[in-house]
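Only one protein chain is missing from this complex, and each of the others stays in its spot.
Should a chain be cited, it is by its letter among A and B, assigned in written order, with residues numbered from 1 in that chain.
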Amino acid sequence: MVTLPPGAGTGPLLDVRGLRTYFPVRGGLLHRVVAQVRAVDDVSFTLDQGTTLGLVGESGCGKSTLGRTVLRLRPATAGQILFDGTDLARLSPRELEPWRRRMQLVFQDPYASLSPRRTVGQTLREPLDHHGIGTPTSRRDRVAELLDVVGLSPAVLDRYPHEFSGGQRQRVGIARALAVDPDLIVADEPVSALDVSVQSQVLNLIRRLQVERGIAFLFISHDLAVVQHVSDQVGVMYLGRLVELGPARRVYSTPRHPYTQALLAAVPRVEGSPADRVLLQGEVPSPLRPPPGCAFHARCPRVMEVCRHEAPVLKDVDGPGAGHRVACHLY
Amino acid sequence: MNATALPLPAPRRDSLGARAVRQFRRDRTGMVALAVVLGYLAAAAGVWFGWWATDWGALTGTKWEPASAAHWFGTNIIGQDIFARAIYSTSVAFEVGLVVALAATALGAALGAAAGYFAGSWLDEVLLWFMGVLEAIPFYLFVAAVAFALQDSPWAMQVGMIATFWIGTARLVRGEVMKLRGIEYVEAARAIGLPSPVIIARHVLPNTTHILLVQASIAFVGAIKTEVILSFLGIGIRDGVSWGLMIEESTKEVLAGFYNNFLAASLLMFGLVMAFNTFADALQDALDPRKVG
Partner (left out) sequence: MAAAPPVLRVRNLTVEFATDAGIVRAVDDVSFDVAGDETVALVGESGCGKTVTGLSLLRLVPEPPGRYAGGSIELAGRDLLALPGEALPAIRGRDVAMIFQEPMTALNPVFTIGTQMADVLRQHRGLSRSKARAEAAAMLAAVNIPDPDRRLDDYPHQLSGGMRQRVMIAMALSCRPRLLVADEPTTALDVTTQAQVLAEFRRLQQEFRTAVILVTHDLGVVAETCTRAIVMYCGSIVESGPTAELFRHPRHPYTRGLLESVPRVRAERLPELPVIPGRVPDPGRLPAGCRFADRCSRVQSRCRDARPPLQPVGAGVPVSVACFNPW
């Protein structure tokens, strides 16, 4: 076995502080940077071992970028990514490599996430071979075990991805992430492309992995119902910033930020929605030119004068013990 | 533990390649073209094994004999057998075509993949600039320059072609790789920690084979046609004989009203180029990922 990077052992598994990811926009004849997309803008949160933080927000609010930056698949512009006490943001690609064993990614598109010309067995062996996990013979057993965990028969080892349904591919993708026995999995819309009946199968699998293997998840989805089902904590993003963060139960029962309230009200419900619900007007502003003050002020039903020029910061509501934080001048 | 195990899908055990083959075999024109190409290949192989056309250089007859049982296509101005020379030239054409196609495609794949995977970096900028420069030089001037620089080398023509033919492939591969590098299985490979060369070789390039096969066939045909023109201009094949040299030879003969040499070389070349192009089109259709995927 390879020696893993030492962990501090105390404190949260993941402690993200003031993280920013900006993408330069180049233009003009000289290819100069003419603007910055602030895809992730001053985001801080912590994630304990074996727990799940659900991230929700509208398309383009920076959920995927945040998830990938945490894994250092995108360069962080500023801020710290303390993983077990070590700041990943400051590591070189070479120093980062052993950490790749401890964090993995599961993708949205079950059709694009597996190499079409490699068998399921090859796909699952690759991380084991690369990190030298187990002996070459024990790896075969390990691959079979991984398939078993995600509910697939070991007989599928020699099959190609196109022979599987979307839900089965998604299970292979989860098995690949599990191969290195990670402590953290970033799951970027893992069930969004699946059918309802298969979606619940995969969600139950993810819940089981949390409980049985103590894996922490950063679970990204635009579907609030799905996020509620798997999350201990929920973070709501708007234009690159976290506007509300707290225990899932609290955020869903008593959403505080007007944006969270609007988001929850907009979810179409099987039991029908109240006729008096307030629909959000307008659209998300361009991240190239975020509005001054509170980024949400142009669409906010409860906007006040101060919102137009002063950006609110995340503050505890309901006292520090509740862990419910909101970035809004109302509180 | 497996409360939610899924039943296995229907056993569809054909790989992507098998589907492409099946698709191709349905294409009648493509199959005929393939048969013609294989016929040419057999002719060339016979030459390589020394089975026929061994006396392409010998003076087996007299000047400008008409077609006969002894000389199927007649003889040329100095009494050599035109049929033997044309068949021998087929093997030369295949040699030139294969060498150029393989080398240009390999070079184009490697450099195109590097440029595409690191698109936006200095490496990409340098490669793009280099391709632009090479393309700015008129082709025949370039080959002449290479021929001059390599002095006596019999490979001057091939080097010249390889040095220019890879560019088209590289540009296409670069574009495709730029698409592929953002795709999720490539990102998954990065998340595992694989180094870039391994990712390119294992996860990116294998998914560009449809481009590479088609580009290689274009280079093959291009090389055969270019050989004819370059040899005609006197900067192509130096030793031996080729369709280009035969046509060059025939200019004096055509003026004198003797067409056998010219017709033999140009019709054989035309047949191979046509058949190969048709084959390449059918191949492209069969490999189209929208039909295969």
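Just so it is clear, a residue touches a chain if its C-beta (ideal position, glycine included) is under 8 Å from a C-beta of that chain, and two chains touch if they have at least 3 such contacts.
None of these values were measured; they are calculated from a predicted model.
Asker: In the whole complex, not just what's shown, which of A:237, A:263, A:294 or A:307 touches the removed chain?
Answerer: A:263
Asker: For the chain left off this view, which of A:92, A:137 or A:197 is in contact with it?
Answerer: Residue touching the chain left out of view: A:197.
Asker: In the whole complex, not just what's shown, which of A:36, A:153 or A:228 touches the removed chain?
Answerer: Hidden-chain contact among the options goes to A:228.
Asker: By the contact definition given up top, give the residues of chain A that touch the hidden chain.
Answerer: So the residues of chain A touching the missing chain come out as 58-59, 165-167, 195-201, 203-204, 207, 222-226, 228-229, 248, 252-253, 262-273, 279-281, 283.
In this text, only the chains that are shown with their structure count from here on.
Asker: Taking each chain's centre as the mean of its CA atoms, how far is chain A from chain B in angstrom?
Answerer: 48
Asker: Any idea which chain B residues touch chain A in the complex?
Answerer: Per the stated touch rule, the residues are 1-2, 4-6, 8-9, 11-13, 15-16, 183-185, 187-194, 202-203, 206-207, 293.
Asker: Which residues of chain A touch chain B in the complex?
Answerer: My answer: residues 68, 71, 73, 96-97, 100-101, 103-105, 107-109, 112-118, 126-127, 130-131, 148-149, 151-153, 155-156, 159-160, 162-165, 167-168, 171, 173, 176, 180, 201, 204-205.
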